[in-house]
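The full complex has more chains than appear here; those shown keep their coordinates.
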Amino acid sequence: MTSGRLEAFSDGVLAIIITVMVLGLAVPKGSSWTDLVQTSGLGLLTYLLSFVYVGIYWSNHHHLFQLRPAVDGVVLWANLHLLLWLSLYPFTTAWLTETDVAEVPTIVYGLNLLGAAIAYTILQRTIARGPDRDRVREAFGRDVKGIASLVLYLAGIGLVFVAPWLGLIPFVAVAVIWLVPDRRVERYLRAHAAVGSPDDEEGPTP
Amino acid sequence: MTSGRLEAFSDGVLAIIITVMVLGLAVPKGSSWTDLVQTSGLGLLTYLLSFVYVGIYWSNHHHLFQLRPAVDGVVLWANLHLLLWLSLYPFTTAWLTETDVAEVPTIVYGLNLLGAAIAYTILQRTIARGPDRDRVREAFGRDVKGIASLVLYLAGIGLVFVAPWLGLIPFVAVAVIWLVPDRRVERYLRAHAAVGSPDDEEGPTP
Amino acid sequence: MTSGRLEAFSDGVLAIIITVMVLGLAVPKGSSWTDLVQTSGLGLLTYLLSFVYVGIYWSNHHHLFQLRPAVDGVVLWANLHLLLWLSLYPFTTAWLTETDVAEVPTIVYGLNLLGAAIAYTILQRTIARGPDRDRVREAFGRDVKGIASLVLYLAGIGLVFVAPWLGLIPFVAVAVIWLVPDRRVERYLRAHAAVGSPDDEEGPTP
């Protein structure tokens, strides 16, 4: 079973999540700059943050499946589990925004980010458990970024108890860390291009 | 006619259904844990149930079309018939949630689940009617799970008359039964891999 | 330029239109059968009608591009023109429903259906104008169904002036005519399968 349809379905869900969040942006009643900033300013910032997060997951998902792992029922559900957490972003982002970054909504937003990160780790390990074990492990190495993210999410949730706004700083930091593109898979594929057949380099036909 | 576009379209519709249900989740007005549980607690649970259901249909649909059936006009409409029932999930889920699992909305939710299950059975039989008759029948065998689901849906609808919450138990049970991945198609494809050409094993290019 | 991406994009737009219409369905405030029928009964019927229409366009679009026409800028825009009309269905369907099938909204709904039908005819002719001229013309023949639809739409719009409900009858009739699958393309492809290369039969890789 190839990963083509799993990727197409995930692309669809991620594309919708990223776009649907805009529907949550309140359109200002008035028509001045002040109205825009007051009604939608915070919403645009949290939208930007969640957009970047979904973009990061899409980009990493894309890289992960470039390794063309074998796909069985367990991988399908590990992937759906990730999509479940990501699909809650519009909800937790809207609550964060509408309460002006209050304490509990910021914790819930952090837990949502943490849940998605854990689900992604599970997906990666589920794939690394199969016949592609060595390729995936070699490509991802010690996964420093992944572990740093989990630590930062927990730090952010902890900082909320000092002041909710402080908690957002580690969340933004995680986004910045990942915005630097992850070249591990690209490097791995390039390194093995000489040995493999030309077909192998092309990655999954989407 | 190959099944590629039918799968792409179905992936799109299922991806939207699964994501759009989140838009139905009411965002709490307050910012405490109590507000979250009272406003969105039930909604998150019914969202989870419907998410799992859509995930199951996507996963089974994926497996069914791995057999690469011939696609004609009748299969197209059997598939659209299934999508019609699934597209009503956000509506029936929202009604179930907003009425706090009242009697009639629970029956309607159960009828919606039942309708989708019957539509899926029709789709499977429509495919088994064509040139792929033997392959589909051999792959699916006696379809114990499918029959058990229909019985459980009817049991759930019956239990609603005792107490609406009771009716949800068989609905959850069906989801749990199907969450265990259906390995029949995988087993069938593996068993026939040695005989078929390598191309045949790859499943539909999505 | 192949038609693959045009089809993928159209699939996406049609999948969203078909699903987004459900968001327009008002969820009943009460929890009885009467509430369901009064709040959502008409909405479910008009949803069904528009769902079938979008399904028909998707199915015909699918068949049309099975002929693998050459795609240039003019075809791209003829296709976007069709999608524009179809994207208005959720809007005109909602107005028709919320005004309980009043005169003007029924006319507007009919004009929307008519506009989409004309746009589809233009798309078909735009394709038939290119190098695939003979294949498309031979496959579609005299297009009796297409002409009958245009006549029925005009009849429906005319009947609205007698009574709005009467106007819906020809609109439903068009849907029924098209629900009978259009076997012309399938027949054409089968007839030419023996002569063409095996590749030609496969239709567009989606």
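A, B and C label the chains in the order they appear, each numbered from 1.
Basically, a residue touches a chain if its C-beta (ideal position, glycine included) is under 8 Å from a C-beta of that chain, and two chains touch if they have at least 3 such contacts.
These numbers come from a predicted model, not from an experiment.
Copy number for the full complex in this structure file, with 3 chains shown: 4.
Criterion: only the chains that are shown with their structure count from here on.
Chain A and chain B touch with mostly distinct residues; of the residue numbers seen at this interface, under half occur in both copies.
Superposing the C-alpha atoms of chain B onto those of chain C requires a rotation of 90 degrees, given to the nearest 5. Centroids built from CA atoms put chain C at 36 Å from chain A.
Distance from the chain A centre to the chain B centre is 26 Å, each centre being the mean of its Cα atoms. Chain C has residues 12 in contact with two or more other chains.
Those residues of chain C lying in contact with chain B across their complex are 7-8, 11-12, 14-16, 18-20, 22-23, 25, 27-28, 30-33, 36, 40, 48, 51, 55, 58-59, 62, 66, 179, 181-183, 186, 189, 202-206. Note for the complex: chain A touches chain B at residues 1-2, 4-9, 12-13, 15-17, 20, 23, 72-74, 76-77, 80, 83-84, 87-88, 90-91, 94-95, 98-99, 102-105, 108, 205-206.
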